[in-house]
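A protein chain is absent from this complex, but the other protein chains hold their places.
Per-chain residue numbering starts at 1, and chain names A and B are given in the order in which the chains are listed.
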Amino acid sequence: MGESKPRAVPWKPRLFCVMTLLDNFSQFVFSGLTTGSIYALIAIGFGVVHNASGIMNLVQCEFITLGGMITATFYTFAGIPLAVSIPSAIITVTLIGALFERSAIRTARSQQVVILIFITIGASIFIKGLALIVWGSDPFVLPPFSGNEPIHILGATIVPQNLWVFAITISVVTALHFFFKKSITGKAMRAACCNRRAAALAGISVNRMILLSFAMSGAVGAVAGIIIAPITTTSYDVGFMLGLKGFSAAVLGGYGSMPGAVLGGLLLGVMESLAAGLISSAYKNAVAFIILLLVLFIRPSGLLGEPETERV
Amino acid sequence: MQPFGFRENANTCYLLILAFTLVFLPLLIRSSYYLLVVNLIGLNTILVVGLNLLIGYAGQISIGHAAFFGMGAYFSAILTTSFGLSVWFPSWFPGWLIPWVIILFAMLFTGAVAYLIGIPTLKLKGNYLVMATLGFNIIFEIVLVEWDSVTGGANGMAGVPYLAVGDFYFNSDLRFYCLVWSLCLLTLIVSFNLVNSRVGRAMKAIHDSEVAANTMGINTHRYKVKVFVLSAVFASLAGSLYAHYITVITPKSCDIMYSIQVVIMVIVGGIGSVWGSLFGATLLILLSEVLHVIEKFNVVALGLILMLVMIFFPEGLIPGLLKRRRSQVQSSPFRSRRSEVRSQTSDL
Partner (left out) sequence: MKRAKAMLEVANVNKSFGGIMALMDVSFRVDRGTITAMIGPNGAGKTTLLNVITGIYMASAGEILFEGKNISGIRPHQVSYLGISRTFQNLQVFQNMSALENVMVGSHCRTSAGFIACLARTLKVKREEKEVRNRAMEMLGFVNLAGKQNQPGSSLPCGDQKRLELARALVSHPKLVLLDEPVSGLNNSETEEMGDLILKLKESGMTVLLVEHDMNFVMRVSDVIVVLNYGEKLAQGSPAEIQNDDMVIAAYLGD
């Protein structure tokens, strides 16, 4: 997904191979970090909703698709410049996220987690189906944000878009970090996650926090979908795999933990890219899910999550 | 849940009515296309009944059952086409029996895989269980596509032989109808047996209150794993039959969408109702046949159905509608579980 140049280098122990291997290695790491940043953003999207409501929101996958596709539509068909179409796409997806929460999640008769997951699965399939009807199955292309001149770093060749991905991911993560640590609303969201009843008693509208979390995850998902689109192209089903891998990243790092999401995302991206490059690219897509199962089996709380303590 | 007063005798009676209807149904259906649809309903019912035991009785949700279906289908397809298996059997062993033996082995194999996966997976709580089974299904799909020397890759496998008893081949829709519906009836019967037994009660108990079930001496984890294995075995049987009926099998017939589709069948028909599985499979297969012309809309419709049913009828569509008609206020199986969890946490 993230490799700017697909290189199928079968790994065989040859003498002159060491140099190539090193170059390849850094190439794999860079492209892994790029997709890893996307996974991290998606994992954060999952985490934000989970922390506010305890829901696993699989519509997150569709936020990614919608972000990329709506931008592409604005840009390609309406001829709106990127600088305008990107923010408007993000706003649209944010609104869709909020709308989904208001219409589906809040009206649900049963607030049981498993039922809510199925509602999000249903919505996800529904949106994906609509996307297929509206946009068809052909991939859409977004131009890179600035230039296409390759840059050589540490033996790897990357395009400026990779740098955009890093920069935007870092800014989103920093912004969210300060939002949750410093702002009143962010603190209120964290409080609502810790203890709903106490938060409600302290005057926090838990429903509004959940609404906000869906809107935020919509925005973050859309950003992820937009910044990766110039590298991989975008299509009606791009969010399915990306979203589920982002989910795996979230589980790997510790579901609901923000540093965990970043760590899990980057780690997953690099592992996937290395596995594809050094072992076999055929099973590249399976790596994330094998890791997901292993983590769930061995340590469901993930790398940075706190293990569930005995209930008192 | 099994409605009360819906006792064993009533079930026997309904089973007889069903069997009777099934005998006369082919007389009414002349077109082989409609017969195909009816056969697909039968095949899906076998899978859905098993899944419903898992979801409705043991309270565990899986969206990976298409993988078990695919395991059965591919096991049968690979062993009956690619390998000259007859060498392995003694010469007196009738050739027509071999595919049947393979079906049994497929069920054993799938059961064993389900057992190995089930042990760690079923320790997880609801939402993680959903994602773990989903992940398993995706891995299975990828293996099917990538391991093309054995599985035929994305094109799948063709030329799976028809099943036969002696010289009688199940090679027409009508003949397969007899086979699949007999097996489907058998599945329904054993499921009713299970539900109305010590094991069935233990499963329902786990669903209602895991703590209390444990105290009664029920090893909850072991029961969950056993039901998981049983449902996987049913899925495997359905898969093998499918492969021998359609004679072509592709990764698409056991992808994640199919997993979700069978869960929708359970949900529509009624969570925890054996008969509901039959209704759910019937409704969904008919729907997807109606929408077959425009496949794009099938996906949209599935998503919409799943979403709306879960929003408005969390206990399942048919039970929900029935309840609404009776306008009886009764808690849904899921809701009661939730309130139970809540009361537990407030207590301990």
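The working rule: a contact is a pair of C-beta atoms (placed from the backbone, for glycine too) under 8 Å apart; a residue touches a chain by one contact, two chains touch by 3 or more.
All of these numbers come straight from a predicted model, not from anything done at the bench.
Enquirer: Which listed residue, B:Thr81, B:Asn171 or B:Ser209, touches the chain dropped from view?
Expert: Counting the whole complex, the residue in contact with the absent chain is B:Ser209.
Enquirer: Identify the residue among B:Ala164, B:Leu230 or B:Ile285 that touches the chain left out of the display.
Expert: The missing chain is touched by B:Leu230.
Enquirer: Pick out the residues on chain B that sit against the missing chain.
Expert: 1, 4-5, 190, 193-194, 197-202, 204-205, 207-209, 211-220, 226, 230, 272, 330-331, 333, 336, 340, 343-344, 346-348
To be clear about the criterion, only the chains that are shown with their structure count from here on.
Enquirer: Chain A to chain B: how many Å between their CA centres?
Expert: 33
Enquirer: Spell out the part of chain B that touches chain A in their complex, as residue ranges.
Expert: 61, 63, 120-121, 124, 126-128, 130-132, 134-136, 138-139, 142-143, 146, 257, 260, 263, 267, 296-308, 310-314, 332, 334-335, 337-338, 345, 348
Enquirer: Using the touch definition from the top, list the residues of chain A that touch chain B in their complex.
Expert: 56, 104, 107-119, 121-130, 132-133, 244, 247-248, 251, 282-283, 285-286, 289-290, 292-293, 296-297, 300, 311-312
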